[in-house]
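Mind having a look at this structure? Questions to follow.
All protein chains but one are shown at their positions in the complex.
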Amino acid sequence: MNFSEAATSGLFFHLAPWLVFFPVIGLLINMIFGGKMSEKAVGTVASLASGAAFVVSVLLAYSLNAVHGELQTVPFAEWIHIGQLQLDWTFRVDSLSTVMMLVVSGVGTLIHIYAIGYMHEDVRFHDEVKRFRRFFVFLNLFIAMMMILVSGDSYLMLFVGWEGVGLCSFLLIGFWYDFDTLGRKSTANAEAGKKAFIANRVGDFGFLLAIFTTFWHFGTLQFDGVFEAAAAHPDPYVISAITLFMLIGVTGKSAQVPLYVWLPDAMAGPTPVSALIHAATMVTAGVYLVVRSAPLYSVVHSASYIVAMIGAVTALFAATIAVGQYDIKKVLAYSTISQLGFMVAAVGTGAYVAGIFHLAAHAFFKALLFLSAGSVILGMERGHHHLAHGHGDHADADAHHEDGEVFDPGDMRNMGNLRKQMPVTFWLYLAGTLALAGIFPFAGFWSKDEILLDAKLHAEHFPGVYWLLAIAAFLTAFYMGRQIWMVFYGKERTEVAKHAQESPPIMTVPLMFLAFLAVFGGALNLPFEGFHNLGHWLEYTIGHVEDLPLNLGVAGVSTLLALLAIFLSWLIYGKNPIKAGQPDPLKKALGPIFTGMENKWFVDEGYKAVVLDPFQKLAKFLSITLDWNFWHDWFHESVIYGFFKWLAAFLSDPVDMGIINAVADWLADLTKRSSESLRRLQNGFVRSYALSVLLGVVAILGYLLFK
Amino acid sequence: MTVNLVLFLILATVAVISALGMLLSRNTVYSALFLVLNFATVAVFYLLLGAPFIAITQVTVYAGAIMVLFIFVIMLLGADPLPEGNTLPWQKWLAVGLAVILAVEGTFLISTQKAAGIISSPAADAGNPKLIGQLLFSEYVLPFEATSILLLVAMVGAIVLTSRKKGEER
Partner (left out) sequence: MDGISVNYYVGLSTILFVIGATGVLIRRNALIIFMSVELMLNAGNLAFVAFASAHDLLNGQVFVFFIMTVAAAEVAVGLALIVAIFRSKKSINVDEINVLKG
């Protein structure tokens, strides 16, 4: 049997469980033997585990293609069999899930390799070797959980992966739980992890409600069963409820308004984590969920519209904030939120292919951007390190913190003209930027264009979505242009920027792969006859998709907007580069609007005022007033304790001493007195005893005589 | 009034008086002697009732052995009358009262029963020791042997009770 025969016969589908088990094996090896292995070996094991999962994904996709995209389910283990609830751990291999598998394992593997280089420097910075191993254990666990998520055959299995990746996200955001991003002792990262976890908890609660409602109404959680039942008896009210509850979960996991606030803080995690989890894969789980649940969303238009509007509003809202940020990763974080908004808007308008297309393309270029940003940050860090050594003040890494002035290697205001020091990173970053900005012919151009086109075509059903997205696209190009000008052009604003150093090949080579994908990723689904590859591929799963030809109007408008935005950014940031200490030029031009952008529209403060402060006040009230003062001091101490004391005193004195003891005393006294009187009979005088004998004789004789 | 009755009444009077004498004498020796007299009177009654063997035994065992033993002990312990005491003040009157009631009851019982039999003059061979001996060694052989053991035990007991242990002070 040769390879193609094996593929056609469906033999490879039985490999599906290895999607999960390769990463699990990798993490087990690292957990058990990692302590004795070198950094390189640990990283290699983890990368190989992820790479093996990628190979399995490729084989699955190849086999699926060989069987013409027919849905394959691979039963693996019995899970829950309770009454009506029959759930097994089954792997679902269809065209949608294979796309996700390929993206997750492909991008994931590249990021694993990159992380070997990145974490090495990070580790050396903090001098903790054990952390290195832990990091890769978490990364592999994340890959495994993500595979469970995308390969699950039921909503509950999906939820398992959903929670698993949430856990990994929490663990990795707070990876440096004892240092902040600047290397100072702080619990800020742990706080950020907590924030992400709690925000996701709100979303997961909604998702759980959706699962409960689904089971209550349809009696099953298996995808096909639910969709068939929904198609047979579409009950708009119930399905609306399910889809909207699900939407809450989507807003949590995919960082949409109003639950997006955790994602910017999640940048506290190491940069590979930001790239992998908080840009490329985990945050797209919400988009995947909506696409997966397409048969439900297509039933109720209102729910779809809400989804689309939330996506569009998020896209614009996050883009405005991204304009006002100075931290290189924060810009990308808000950009990610914005792009996720694009995807959600796309799937909301029913453009599932466009959504998934943008998901994949975004995974490529946003991972590229994040990793390049990590490279920039490490380059700055190296420059800083070099300076500290060059001046010969202190040999140790903490030297530069002692003067009280903290250097932030991620702040774009500290950079400038880095293309001279870091040329490779510059070109890579530029590729990612152009892809994100949507410049022809980069991947982002094709995917974003398709979303805009869908939104435009369905404008009568989804009013407003197109315009929101178009403005967001304009802002996207603007803030990316701003970033390029600020980071790589102009004059060095600090000494450190002058001494920044290029990153090693282990970091830049994976980036080149990603850059290649970012440039040519559009080929997945070109809007020309015969090139709708992704669309046809996904048709196997989500049904027929209209092949949209290239609409020159929409494409032209968006390209024009992008170019205009980049030109505008050149005018503001490129022509007259801002000097060290100079405020952002936009600040003068926009005034309070820029202040709002700069401060994220005070959303965090608003949440703090509206949700957190009242919650904390309530908690304080509950703990101090209700629990302590009322329950403890008053109820327990005064009422229960007092009553008990009184009762005990009452029982002991009047009852026990007065009644029970008196009765016992009286009984004892009675016995004593009666025995004392009886004792006199036992007087020891033998004559008395004889007398009583005589008395008995007389009495008995008398009785016999007179009876 | 037959001769027998007169004889009985005289002897009965002697027996009662001697018994009362035993009871009321302050001196223990007198009491013992009164009791000897009483036993002797009773022995005469036995003879009158045609029981010469019992009469002889009465004289030898009671009036002889037992009373000698009494006199012996009296001599040993001293015959001084006890000092006056009033330990049980009501005992005497109660005892006498009860005794009177008992006597009345007994008398009443006897007087109300018809006579169980008339004792005529004894037959010549009545109470023949030979017959009693035959009876003892045939029908009552087992109690007789038991009596011998009883006497042996009493003898050993008396010796044990009165003997001094070695080293015990006198």
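Things worth noting here:
A and B are the chain letters, set down in written order, and residue numbers restart from 1 in every chain.
Throughout what follows, a contact is a pair of C-beta atoms (placed from the backbone, for glycine too) under 8 Å apart; a residue touches a chain by one contact, two chains touch by 3 or more.
Only a predicted model underlies this, so the values are computations on that prediction, with no experimental measurement involved.
Although it is not drawn here, the omitted chain touches the following shown chains in the complete assembly: A, B.
The omitted chain makes contact with subunit A at the following residues, 678-687, 690-691, 694.
Residues 2-5, 8, 12, 15-16, 19-20, 22-23, 28, 31-32, 35, 38-39, 42, 45-46, 49-51, 53-54, 57-58, 61-62, 65-66, 69-70, 73-74, 76-77, 82, 85, 87-88, 91-92, 95-96, 98-100, 102-103, 106-107, 110-111, 113, 115-123, 126-127, 131-132, 135-136, 140, 143-144, 147, 150-151, 153-155, 157-159, 161-162 of subunit B touch the missing chain (whole complex, contact as defined above).
Definition applied: only the chains that are shown with their structure count from here on.
Separation between the centroids of subunit A and subunit B, computed from CA atoms only, is 122 Å.
Subunit A makes touch with subunit B in their complex at residues 685, 687-688, 691, 694-695, 697-698, 701-702, 705.
Chain contact summary for the complex, subunit B toward subunit A: residues 87-88, 91, 94-95, 98-99, 101-102, 105-106, 108-109.
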